[in-house]
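Only one structure is covered here, and it is reproduced in the block below.
On to chain A.
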Amino acid sequence: MITSPGSTPPGSTPLGLDPDELVACVSCGLCLPHCPTYRVTGLEIASPRGRITAMRTVESGLAPIDEAFTAAMHACVQCRGCEAACPSGVAFGHLIEGTRARLAANEPTDPNRGRRSVSRVQRLVRRALLGRALTWSWLLRLSGWGLVIGRVLHVIPRRLRSTAPNLRPFDVRVRSTIERGGRPDVWLFTGCVMDAWMGATHNAAAQAIRATGTTVGRAERNVCCGALALHAGEQDLARNHARRVVAAFPGAAPIVVDAAGCGAALKEYGDLLDDASARAFSARVYDVHEWLASERSLPLRTTGTTVVVHDACHLRHVQRCHTAVRSVLGGAYDLVEPADEGMCCGAGGAYAATQPELAGAIGERKAAALRAVGADRPGVVVASANPGCTIQLRALGFEVRHPVELLADALIPQPAEHESR
Partner candidate 1 sequence: MYSRDAGLSEGRAGAVCFPNDAADVAFAITACRRHGVPFVARGSGTGLAGGATPLDDALVIVTTRMNRVVGVDRHQRRAWVEPGVLNLDLTRSVTQFGLHYAPDPSSQQACSIGGNVGTNAGGPHCLASGTTTAHVLAVEAVTPTGDTVTLGGEVPDTPGYDLRGAFVGSEGTLGITTKVLVRLQPNPPVVRTLLLDFESIDAAAATVSGIIAVGILPAALEMMDAEITRAVEDFVGAGYPRDAEAVLLVELDGLEGGVDEQVRSVERIGHEHGARSVRVARDETERQLLWKGRKSAFGAIARIAPDYYLHDAVVPRTKLVDVLRDVYDIATRFDLTMMNVFHAGDGNLHPLIVFDRRIAGTWERVYDAGTAILETCLAAGGVLSGEHGIGVEKRDLMSQYFSPADLAAQGRLVDAFDPDGLANPHKVLPAGSRCGEAGANRPVPQGAWI
Partner candidate 2 sequence: MATASQHDAHLKRPEVDAMIEAVRAGVRVEPHGSRTHAAIGFPVSDPTIVRAPSGVVRHDPADLTVTVFAGTPVAELDAVLDEHGQFVPLDPVDRLATVGGTIAAGLSGIRRLGYGPLRDHVLEVRYVAADGELVKAGGPTVKNVTGYDLVRLLVGSLGTLGLFVTVTLRCRPTPAVRTWWQVGVDGVTALERAFRAVAIVSNRDSTTVGFEGEAADAVALRSRLDVVDEVAAPRLPTRAHRGRISVAPRDIGSVTAALDTELAQRVAWSAEWGVGTVHLGADTGKDLEVARAVAARHGGWMLREAGASDIDPFGVERPHADLQQRVKVAFDPLDRLSPGRFGGLA
């Protein structure tokens, strides 16, 4: 049988995927070991190759969009570890986003929803986090969102429940002290929920940026990158967010991001909005470590502290600038690498809340890899550049800090720094 996913025009197929992207997969299976859900289940349908096979089957009309298909597509963490591993350059992220977009669009007309608790979670996540994240920020200030949603919906995974007392939420008392607006040398993107949680991180990032002799400012108002909306298949919502973000950072100054997931989203606005100004915007976006690594070296003291570097998926597999974390931290800390090639920790944005079982299993695998290199020893710190990962890893019992906070701790104070505040 010769299947021809390319025989119909794009968009008219059940999922509306680009046939050339779909046909690019040669089923070699090299993605399998890099897929966290395949690793913990051993199931072909939980692998990128299996998901693509399922997409092809649906696209060619051989199978309906049923509950099993929907569940398989939602089980993907979207870490995009498969993309970095794929020798054929399959745009898996684009395929899964497209599929989820179509599933989300179909949703209201689909009478047979999947398991009820999952749909409740997903609907709530979308309404609460994706659309009106800012109005929910008061709640987010109280705790990590996985736990929040879990508490609200009474679906806290057993794993999280048992560790909940140890769960240390972000220190929300620290407010970001960076000036808004103006004409700074670089912009620091402080996001929406991140802004509530990550005041200390933003301040540290600004401190490190200033230490290179650069002025830094943030947008007039908080804007959301839209990544969660995009991953949930809410593409229109994501585009609205993107347009607001583009408008919030005028001029040509670089835009520096200290949350890996947000950075990855901003860098892909060019494709999302598909216009010249968005592309120009994306070209100005840097991960904070990437930007710092390209600047003159920072005045750092040697701390003697051991840091285990955890790579956020969106830093390693999407932005592919995870080595910069090592180059900026290497001068001050003894760095240790987990031996799992940057496997996802299972946080995956809202994934920990929507797929608690899988996220738990993936998290345990990650924890084992971290423990294997002594990340659980007293005094050893895990560096994580993404808030989702940070929540997940803290829940697993590790001491976790953002690399720029570690960097700020090791900065030798410069007189100019105080003036610029």
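Candidates were picked such that all candidates are chains of the complex that A comes from, given by their letters.
Criterion: a residue touches a chain if its C-beta (ideal position, glycine included) is under 8 Å from a C-beta of that chain, and two chains touch if they have at least 3 such contacts; residues count from 1.
Since we're looking at a predicted model, the values are computed, not measured.
Chemist: In the complex, chain A is touched by which of the candidates 1 or 2?
Modeler: In this complex, among candidates 1 or 2, chain A touches 1.
Chemist: Would you pull the chain A residues touching candidate 1 in the complex into a rising list?
Modeler: Against candidate 1, the touching part of chain A is residues 1-4, 6-7, 20, 23-34, 42-45, 49-50, 53-54, 85-90, 339.
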